[in-house]
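Worksheet for the structure shown next.
One protein chain is absent from this view; the other protein chains keep their places.
Here is subunit A:
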Amino acid sequence: MSALLQIQNVSKTFDLPGGQALTAVDDVTFAVEKGSICVLLGPSGSGKSTILRMIAGLETQSSGAVLLNDTPIDGPGRERGMVFQAYSSFDWMSVGKNVEFGMKINGVPAAERRARAERFIGLVGLSKFIDAYPSRLSGGMRQRVAIARTLANAPDVLLMDEPFGALDAETRWQMQELMIEVAEASGTTMIIVTHDIEEAIFLADKIVFLSSHPGRLKEEILPTFKPGRLRNKEDVIALPGYAEMERKIMRMMREEGHK
């Protein structure tokens, strides 16, 4: 049985004004197992967001193949839900209606919709705000809404593009711990793009490290020093093996920076 998601020899070239071409992603191959958390890590210019957008179907690859359940993806679809760095709340709907939106357009009956929305809003800790408008919420809370909205729509894979990049430090690690909880509770497969090394090691079952200009797969890193998923970040940082892995990845980042 092959992996849930397969990225096979994927390249992406952008045409620049003036007739030049920019290779953002160059011959990248990796696979994501069902139920796992895969983190795409790399310096800026490593094409990690571009890879995520190709998986989402928001960009098309110049060559290679992206397969979900052995089927080539064709455009965006509900089975690949995405959470963006910038706020994406539908401001004219309450938190509850935001979370119901995906299910509503996919024909889930109202009662079931409401129940699922309540479950996922509870999971991200926003039950008190189910009838509030998103404009009343803080940045971290809005990202929780976006996560609940995507999860409630039951995607095969949750794609996140630097989802906590705009948040302050404290909210950020709370959200990281929330993602571990959510992954455990829902069993959702996740692909998370970040350039934060701590975040990558804490969240990942597998880190796909990309080099920059052009984006190439440099190394697949497995944080095997972790005994499964831990909910507290400080517990992960205290593990033997954490410091060594962080140091190794920092070196890789630095090498990329000096290129």
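Methods note: contacts are C-beta pairs under 8 Å (C-beta built on N, C-alpha and C of every residue); 3 or more make two chains touch, one makes a residue touch a chain; residues count from 1.
Rule of thumb we're sticking to: contacts and distances are computed from a predicted model.
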| item | value |
| --- | --- |
| Protein name (UniProt record) of the chain left out of view, among "XdhC family protein", "Carbon monoxide dehydrogenase large chain", "ABC transporter permease" or "Phosphate transport ATP-binding protein PstB" | "ABC transporter permease" |
| Full-complex contact with the absent chain, from A:7, A:39, A:66 or A:146 | A:146 |
| Touch criterion as defined above, residue of A:91, A:112, A:184 or A:255 at the omitted chain | A:91 |
| Contacts of subunit A with the absent chain, listed as residue ranges | 56-58, 75-78, 80-82, 84, 86-88, 90-92, 101-102, 105-106, 133-136, 146, 149-150, 153, 159 |
